[in-house]
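Excluded from the complex is one protein chain; the other protein chains are retained at their positions.
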């Protein structure tokens, strides 16, 4: 098997396409100010840059505000049912190597009802790119807490505060053998585009968590990390992990820690290596994310390693006979027959 | 909330109990030589040592060979449906703080169909103890590969070899915020009992992976790790991680590695700390497990940290009025009424 | 001075943008209606989108209330008074205005931009297109803003008081006392005096405008309805279900456990119950619907009243676990607040198309009692009854409600706890078999098995989803035992018929030849239609079913005694199908699958046609 990029077998467009080509005629129906708009805009801008035929892109979503995404893209799209998009997309990707397959999901869709399909798609390394719109809330059902909501969150279903420890979506993914794991934010179009470009180039399952603001039910959930510079810890492959006047170092006991640059010096900072076979460092980096109100969170590509894509492996075991009818006849006849005259 | 042990609210038995008290009258129906027998025997031996009332133990299982376990224990038991035991047990645990609640599951039951319930029970930290009988195969359905089977496995459903990257159950658990994560083997009764004792003492969700031999469909899957001493890497809290003539060290790049003791010296060996708040080291240790045929695997308690148990938190938010009927009447009447004469 | 005219019945709809506070306005007006003592029924209508852009058709939110001096059954179809806060509200609601009805529009919002946005090419207030209605175009926003000038609100907050201005006007129009709203505002804004004062001012301004402007030739008055005496409250179906679950648990002396995963239109039951923690109520928001029913089953097993609430797609996911509950014979209450399907369908719209799923959606022979609420109030009683059946027969029970009942409200005579049915748990505490053994499947006269809750000494036992030997509950593959157990489980459920009341036919003349059968929320429209038909002198009988499995014992006999049986349903004929199969009666389906309650007007017309045909 020759490894190729995520889009390696998708036909190229003969004519250049632009954002308008990728924009459907449907009215976009998110709340004013919703972070989903920015992600959509970035995505519509990104797609033409991939150079592939428009008709070869498929977007499968689940249910949630975020899952309305496919309607607004003029490609093939399926707005499926709650939590099942990774399973459906797996079928699409196995069946067709010439498609650019995306999954759009929310924190509830992907991590609550759909958690199992997500982790299995990741471990199998199906060649799909998953965008997880994490607004830390159930938007569509009008504001219940989600598996990524911070403990203590007061919502419609938790008037006295939620008591669940939230998932860290990236830790979950890394625990599930994911080969490409990244995080970005709705408001940073450039970063979003870069990360998604890398994700789609990765052959295998890519999970991209996108911090997404829901102004209606969880406004400002990421303001601190998005706004003030020192909130985000940008991960850049081959670069020391520094941000503002801080950096990430490994403590004597082996744990990672944020330190003052001035105190420890840039040499002490860990150099990010997204391609390490062992996911342990990526996992440790994922733990630098706040569990409660998010004030500090690494963004960028945590892990990007080569591993055969599941669908490629499936196809490598399967061959289609030249004459299907004849092959079928042989099958129907089977190894042992007798004749009645 | 005062933290207490996992059994802290379970009534104690006034009379000493023995193994026979815990043995039901049902004929045990596993295949001759199945590892499940050894686990059952250890468990029947262990239960009386907990000192609790027999009638306060509940075992919930899913479906699989392993899930027949409850029938053989003379306690309260439910043999439920495939993959759902963690969800059902969560209901039991939330409803009753005076019960000792166990989940028995297989690698298919817990990680295939039931993966989502498992990770959610772990993140919530429900006070249950989960035994995951990992034989790396579907036993009950007669030998298909499971989510823990090594890639390339030839089974009934994969005549040309499976192509899935397996889950490492402990990495999955650690990625899912588990507060107690351990591994043991069916054949080492002493270790099994110790680990289970610690697991049940932990207040919150405990996951114990048990390497279990299935002589019929996956015989010898753990022979190398069980047999030869250097196969297992015993983790003992506060002790350097050494085994045979080897030890576990942290490399310059931060990754863990097995090294020759003679070469690096025991001082270089990592000292195991199961109580670290950061799960990263436990995660890194979980990665020392072979992904294919298992030849090397740490056993023992990877992680054991205090975090409020979900069911305790639920109960702390809830109060029962002294006069339920009166309280109900007030509720029925509601805040605003009018009278029709 | 304006004349006050007594009317029997009026339907009013407040419509505006999502942000215009129409739900609050409607709620308030309804509360005043209650004070007057009229009977009423309400129907809120939210947009499908969370927040569609302001001023768009998709963003319109409305609240309808019908009130009368007699007992009414529905919030009404056509409204008599439409309050429209913007062009979008007018455009999307006009079709439901009765001929000659009254329109109050906020002309301040009828700018060219706003008109074009919703597709008006000319201003309907001015172009004569509304000439068959009584139109009152008033600059509500302008008037409200003017009224609140003294309180120094910003432009946005000031214009937001327009809903109170409108409410003041309508309060006057229906000859209501302003006091209720004034008190309400005082409480609501107790901590924000400037907002309180502004809203009060706007409200009074609206009220006074009615009084002084003499724009309205008549004021209306709807008298109190002759409801049974007692203390009343207002209740929606979802609230009533929440209360019913609590009441069921209290009556059974069990803790209440709700496992739920949010889904429209059922989520409010979860929300409501999660505010009852001080009643000992445990709510558990799960990872999915399967975990929701699983945890509820676990809680029931552990000695709580386990319950779960969902809508169609969630019920589909619960089916496998329901089958387990059938085998385990444990109490469990499953509420399905139906919405328009199939699949995601139209989540905010109502339907009755989950009946067959509830009855037959499981593999194997897995009978489950199915009850359905007929009105928001009945959601309470039916849920208590479901809990009683679940606990006493050791069985899962499905309660069907729907989106129409869920959000609609009506007056409820406050139930007295003393009048609620007793629920006996009868937990096993002693061995019941030979040699001190416990036989978990030794049935009582009703066919119910003994329940021994974990923690009960000496009764340790194992249950599971594999077929069980009669009495002992041990695993059994014996063919005769399987056949026996399948029939025992069926007989137990069938036997419940002996404990549910016979249906009563509503046939005032006693001479009808046509019988209309309804179930669930169609009670309102069907009984309304029957009334209308009778008002024409025609005879029609009506039977309403609250028990769908088993049916009341006398149902077959009743069905057979009519020349024609018609079954109006918001599905393609699901109940009709079951009635035909059970009773071999040529029940005719009257199917309307529009995501809306069946229209009284349409149905009564069709019934009259059917009757005339029958007579001919």
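Here the chain labels run A, B and C in written order, and each chain numbers its own residues starting at 1.
We adopt the following convention: contacts are C-beta pairs under 8 Å (C-beta built on N, C-alpha and C of every residue); 3 or more make two chains touch, one makes a residue touch a chain.
Values in this document were obtained by computation on a predicted structure and should not be read as measured data.
In the full complex, the chain left out of view touches A, B, C.
Check B:16, B:32 or B:238 against the missing chain and you find that the one touching it is B:32.
Of the candidate positions C:35, C:227, C:466 or C:553, contact with the hidden chain is made by C:466.
Screening C:142, C:230 or C:361 for touch with the missing chain picks out C:361. The chain not displayed touches subunit A at residues 24, 26, 53-58, 60, 63, 70-71, 74-81, 84, 87-96, 98-99, 116-117, 120, 314, 317-321, 324-329, 331-334, 336-341. Residue positions on subunit B in contact with the hidden chain: 29-32, 63, 65, 79, 81-83, 112-113, 115, 138-142, 144-145, 147, 156-160, 216, in rising order. With the whole complex as reference, residues 48, 311-313, 315-317, 319-320, 323-324, 326-327, 338, 340-346, 348-349, 351, 353-354, 356-357, 359-366, 464-467, 477, 479-480, 482-483, 486-487, 489-490, 571-572, 577-578, 580-582, 584, 586, 592-596 of subunit C touch the missing chain.
Definition applied: only the chains that are shown with their structure count from here on.
Chain centres here are Cα means. That of subunit A falls 40 Å from that of subunit C. Computed from the mean C-alpha positions, the centre of subunit B lies at a distance of 44 Å from the centre of subunit C. Among all residues of subunit A, those that touch two or more other chains are 112-113, 115, 147, 160. Residue positions of subunit C touching 2 or more other chains, listed in rising order: 277, 287-288.
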